[in-house]
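Note that one protein chain is taken out, while the other chains of the complex remain in position.
Labels A and B are assigned to the chains in the order they are written; within every chain, residues are numbered from 1.
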Amino acid sequence: MRQTAWTRFVERATPLVLTMALAAVAISVASLGPKSLDQIVTVAAINLVLVLGTYLFVGNSGVLSFGQMAFAAIGAYTAGLLHIPPEDKANFLPDLPSWLGDAHFSALPAILMGGVVAAAVAAILSVPLMRLSGLSAGLASLSLLFIGQVVARAWVDVTRGGKSLAPIPTSIGTTEALIWALITIAVVFVYQLTPFGLRLRSSREDDVAAQSIGVAVGRERGIAFVLSALFCGFGGALYGLFLGTVNPDLFFISITFLTVTMLVIGGITSVAGAVVGTIVVSVIAEILRRVQTGDFFGISFPSRLGTQTLVLAIVLFLIILLRPDGLTKGKEIPTPRFLRRRAAAGSEPTVPLPERVDPPAD
Amino acid sequence: MTVEAVISGSETAQSAINALQLGSLYALFALGVALIFGIMRLVNFAHGEFIMLGALVLVYVTDWPLAAKIVVTLLAVVAIALLSERIVFRPLRGVSPVTLLVASFALSIGLQSAALLIVGVRPQGATVSKSLNTFWQVGSVSISKLSIVTIVVTVILLVGLVAFLSRHRVGVMMRAAAVDFTMTRLVGVRANLVIGTAFGISGLLAGVASILIVAQNGTFTVEMGLVPVLFGFIASVVGGLGSLQGAVLGGYILGGASTALQIGLPLELKPFRDAFLFGAVLVFMVFRPGGLYIARSERTRV
Partner (left out) sequence: MLSVADLVVRYGQITALDRVSILVREGEAVGVVGPNGAGKSSLLAAITGIVKAADGRVTFLDQPILGEVPEELVRRGISLVPEGRRIFGPLSVAENLQLGATTSRKGGRKAPTVDEMLDRFPALRALYKRQAGSLSGGEQQMLAIARALMSGPRLLLLDEPSLGLAPLVVDTVFELLEDLRKEGTTILLVEQNALRTVEFCDRTYVLRTGDVVMTGTREELLAQEDFSATFLGM
């Protein structure tokens, strides 16, 4: 019995440990490099939080959403407003209601509040929204993104609109971002193993079948949506406290493109995919940036504005062409053979998640 | 009739024309998107870039005679759309819709970067025809010529498209492909012909859109494709993804709602107009998840 519990633990925990190790090693190796890399590494770690947050809903439910960055915006503005000292708020945001103007949170509570407020908004929205599914849902969720941007731009009393919410004291460095990324990996992974995660994943494979065995698909999606908003809120808050400024365009189309692309490049149905996609796209983008500025091991070529993104687009296309299911093919990192063999003795067979197959009706 | 009544009457007429003009543009955007989606399940984000590149062509030919400008722009955008299909989407036949969508992100970024390489970030001026920005005076109502041209051009395109789809051999193939693409190939229709034609028409619609937009704004920026493509998506979702009638109707509804909100919202809420508009879209989608026209079983998994 102990053997079984242990082996099951190994079976389940190994992919998590390996995924976390991958992220940690990638990020720490990079941060050992020159000081100039620190910023890039921090951005990649925060992006990882956002990608995983998006993955938590999109990857597990199979419903595409372009709206998750609206929750990142909510997180960023909330945390920013709470973290700016009251005397600065009196200067820059004289029209804030006094309870908000006087509030002063240190970094961690501000970030936590950012996530919580985003999750609360998502909880309200999830009641009607979870009726939607498929690609229509994805495109309809663009509306969320739009609304977020319009509100951020127009609600000048609170957000300062296009003038940017600033100055937010910058209190996020590489270490904090890395810790947040690792925590997010762990939570998303654990979620997948809970009954909630398993039920939702079963509905991704076939929602009609899932409903027929009693899965309340709408409710399960709602739970994932709220959790996803929580982590996107954290990610947005981290961005705000890293950059020291938030503007309405920060969490709009570009970052939505970026996070969805990272997810698909890595493999949309696994945590490992989210991690690998984020690392690979970040590394490629950074290499290209350096080549452009002539800073990549002395390799450089004269280039104009746009070269870097053009090459990035081509590389992304080639990856999609060669690995349409993502670099991880949407699978978790497998347990290495030596661990599995020991585990196999006396373990009950674990039921793997069904893979997506579409054989023609027969 | 009192003076106020005359003024409000003329305002109503002008608002109606504005709504129709806006709706026509949205319908053009939405049609370009829906045509491709209906046949190959591709949500083409690069459609906005087709429009942007059309405007870029206009920057270069801005001193040419009007007819030449129009022809060159349309040909260029159609060519770009066809090349995009050949180079980017054809090798990806059969991959999942989400992967296709990300490929269209990549294409979109690539085309934007290319435009950036050519002209840089600074906005560029371009004109289509100065006379379009003048007005006709009908009684107390002054009607922008561009509004009328936009509406008329859109209607002509719609009629042409309907005629093509119902009468022409390839049009019938396209309708069949929108119902069941694999089956269409199994009766011997060449996939490349159907998809190529869809991209060609989509490019034509994008080219017309870029001419109309430049006629209105007189400028080119690298990011100018974004708003059209997003409104096109929203309109086609409202109408029912993949349905062409739906896309047109969705476009006009969006244009009408936007104009109505612009008039109806109190001054302090006007900056939030688009938030209300998209909020209304979400509410609508909740009550009718498939859109106005549910084209066919629309269950697509990630």
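In this section, a contact is a pair of C-beta atoms (placed from the backbone, for glycine too) under 8 Å apart; a residue touches a chain by one contact, two chains touch by 3 or more.
The shown structure was predicted, so the numbers you read here are calculated from the model rather than taken from an experiment.
Trainee: One chain isn't shown here. Among B:A13, B:V172, B:V227 or B:L265, which residue touches it?
Mentor: Hidden-chain contact among the options goes to B:V172.
Trainee: Which of B:M183, B:I263 or B:V283 sits in contact with the chain that's absent?
Mentor: Touching the chain that is not displayed is residue B:M183.
Trainee: Just the residue numbers, please: which parts of subunit B touch the chain that's not shown?
Mentor: Residues 169, 172-173, 175-176, 179-180, 182-191 of subunit B touch the chain that is not shown.
We take it that only the chains that are shown with their structure count from here on.
Trainee: Go ahead and note the Å separation of the Cα centroids belonging to subunit A and subunit B.
Mentor: It comes to 31 Å between the two C-alpha centres.
Trainee: Which residues of subunit B touch subunit A in their complex?
Mentor: Listed in rising order, the residues are 41, 43, 88, 91-92, 95-99, 101-103, 105-110, 112-117, 120-121, 226, 230, 233-234, 236-237, 241, 271-275, 278-279, 281-283, 285-286, 289-291, 298-302.
Trainee: List the residues on subunit A that touch subunit B in their complex, please.
Mentor: That would be residues 58-59, 62-64, 128-129, 131-140, 142-144, 146-147, 150-151, 153-155, 204, 207, 253, 257, 260-261, 264-265, 268-269, 304-310, 312-314, 316-317, 320-321, 324-325, 356 of subunit A.
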